[in-house]
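Some notes on the structure that comes next.
One chain of protein is taken out of this complex; the other chains stay put.
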Amino acid sequence: MKGFLRFLKKLFGICAVIYGILFVVFYWDLDGKFMYYIWEPFMVKRFDNMKREDNTKIPYMKKDILEPREYTEIY
Amino acid sequence: MKDLVHIFELEDLLQEANNALIRQAKADGKRVLGYTCYFMPEVLLDLPGCVSCRLRAPRSTSPDMATYYMSNRTCMYGRCLLERALEGGFNFLDAEMATETCTVTCRFQEHLQMMDIIQNPDFFCEFTDVPFKKNDNSIDHFETQLKAHVLDKLKEHFGIDTSDAALLKAIEEHNEICRLITEIGSYRKLDEPTITGTEFSIIMLATLVCPKYLIIDKLRDIAEELKTRKPDAKKNYRCKVVLAGSEEDDPNFVKLIEECGALVVADRHCYGSLPGREEIVVREGETPLRAIARHYLETSQCPRFMDQHVMRERKQHLADIVKEYKADGIVISQMKFCEYWSYERTIDTLIFPRDFGIPVCSIEKEYVNNAVGQLRTRFQAFVESIELKHIQNAQKGVTA
Partner (left out) sequence: MKLNMKDIKAKYRELFVVEKAPEDKNKPKDIKKMARDFWYGKPHEERRLGDLYVGDTGLYKHREWRGLPDTMYYFNMVWLYNYAHMVTDIIKYGDGPMGLIDFAKGTMRYRWMGQTYLTVMHWFDRGMEGMRGEAMKASAWHYRGMVSETIRQFQEMFIADKKMHGGKEGKHYDKNIAHNETVGGSFFYPFRGQLEDIPLEMIPYFVSVHVNSHTVLNYIDAAQSIGLPSDPCPMCQAEYGLFVHDDYPDFAPAMVTTNEACDGSVATSVLQDWFLDRPLYALPQPMRYDDPLVQKNHQKEIEQCWKFIEDQYGVKFDWDTYVKTAQSFNKLTEFEWEKWDVAANTPYYPISGVAQALYRIYYSQDGDRPIWHEMDEHVRKIMNKTVKNKIETFPKTRHRAIAWSCAPLYYSHWCTWAYNCWGINCVINMDSLMFDQYLRTDTYENALEDLSWMNEKAPMRAMAVGGQEHILSLFDYMERFNCDMVIMYDQLQCKGMQGIHGVFEDEFRKRNIHAIWVPHALPDKRTVSRKEIRKIISDYMTTVMHEEPLDPTLVEFDDDKSW
């Protein structure tokens, strides 16, 4: 019982510390600052340098000619 | 080439919306019905007792009053029309048969509806809803709309006979104009065309803005003369082009292209004849109104259509025109602030050279064409690039 209480106390203590840290992160906008100064520049660099398909090279007219279907046809 | 018969007379008629022939039609007791878009079937507005007049604002300068109402960030065609209306230049109109087919012309027509602009006690403005697809449902819809918002209104306001017999007569007269224009236009397909793009543009525009019964004889004379007209001994153009794009009602623009050495052999734009001057065929068992509704949806090549296969066919259609008229390239011209043609022009500029091997000169212009010098440079460069291509192809042919 005593051990369990000690565990609970420890758990409560850890939770309180985490809660406190989270409050500090919240209050001082550390999440925003992290995103703004570290995460976003990293991602911008990544996306700017990412190799992408050039979709404009898809030949439009080489596609299969679509048959007018029932819902588009002029009778 | 010798000057074409009546061409200066027709050119004069394009100098103002309320031209001499419109005035004559009014004196004859006809009702003059304005419209702005191909989707408003002109054949219905040419029923006995009335004449159609596709609105233009020739010799416009700065549309200041219209810019107050519509800001300077809208298509200048719409603004110039409003300016002309505010100036009193459209007071001859008995009605405006409107369509909400593109935003700015719609707003122009709404201004006619909500403000007391047209000083004509009989004037009214009526809107027709136009479908975005070419299916059977759309034809039903369009037919219903045309009946309710065009025929019934003409009957109600002006006592116009809208019977099937009257419609058939209007179709017959319309088809006669179409046959003549098609015949006149067919000389552009020759290896050495015997009509210039500027001349054709004047003739075509005249059929849109003048009462047809007053110009049909002139068209017959022109068609007759063209049968024997000979091209100049020395070719005075360097290549042939198709003019495609949005609203274009200024023959001087076509003249500008031709002065740069590119003969305009086909016109696939809002005020052009491809489409525009196909005959209306009334099928067996079909009412004339149904035939008209079907005809205008079937023939239109407007980028407003959204069916998937129609969007693809639209590209093919333009490529076919280039082939049929033996053109070397396409000038795609877009009225600044026209959203439909912004996208259409962009995609055409990418697709045609690559997928069809057709060179494209892609331009954006204003209704009042002030940037003549800039455009001239563009066209000259385009003509040179086509010539270079020809030289390269010829060299390849020799080496092969």
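By written order: A and B. Residues from 1 in each chain.
Everything that follows uses one rule, which is that a residue touches a chain if its C-beta (ideal position, glycine included) is under 8 Å from a C-beta of that chain, and two chains touch if they have at least 3 such contacts.
All values reported here derive from a predicted model rather than from experimental measurement.
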{"item": "Residue among B:His6, B:Arg56, B:Arg84 or B:Lys133 that touches the chain left out of view", "value": "B:Lys133"}
{"item": "Residue in contact with the excluded chain [from B:Gln113, B:Thr182 or B:Gln380]", "value": "B:Gln113"}
{"item": "Given B:Gly34, B:Pro58 or B:Gly78, the one touching the chain that is not displayed", "value": "B:Gly78"}
{"item": "Identified contact with the non-displayed chain, of B:Thr103, B:Thr287 or B:Gln380", "value": "B:Thr103"}
{"item": "Full-complex contact with the absent chain, from B:Ser62, B:Asn120 or B:Gln145", "value": "B:Gln145"}
{"item": "Missing-chain contacts mapped onto chain B", "value": "68-71, 73-75, 78, 100-104, 106-108, 110-111, 113-115, 127-133, 135, 137-138, 140-141, 144-145, 148, 303-304, 306-308, 311-312, 334, 336-337, 339-340, 342-347, 349-350, 362, 364"}
{"item": "Interface with the undisplayed chain - residues on chain A", "value": "22-23, 26-29, 31-33, 35-36, 39-40, 43-44, 46-47, 52-56, 58, 60, 63, 69-71"}
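Here, only the chains that are shown with their structure count from here on.
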{"item": "Averaged-CA centre spacing for the pair chain B and chain A, given as whole angstrom", "value": "51"}
{"item": "Touch list for chain A against partner chain B, complex", "value": "56, 59-63, 65-68, 71-75"}
{"item": "Sites on chain B touched by chain A in the complex", "value": "133-136, 139, 294, 297-298, 307-310, 312, 315-316, 319, 347, 350-351, 354-356"}
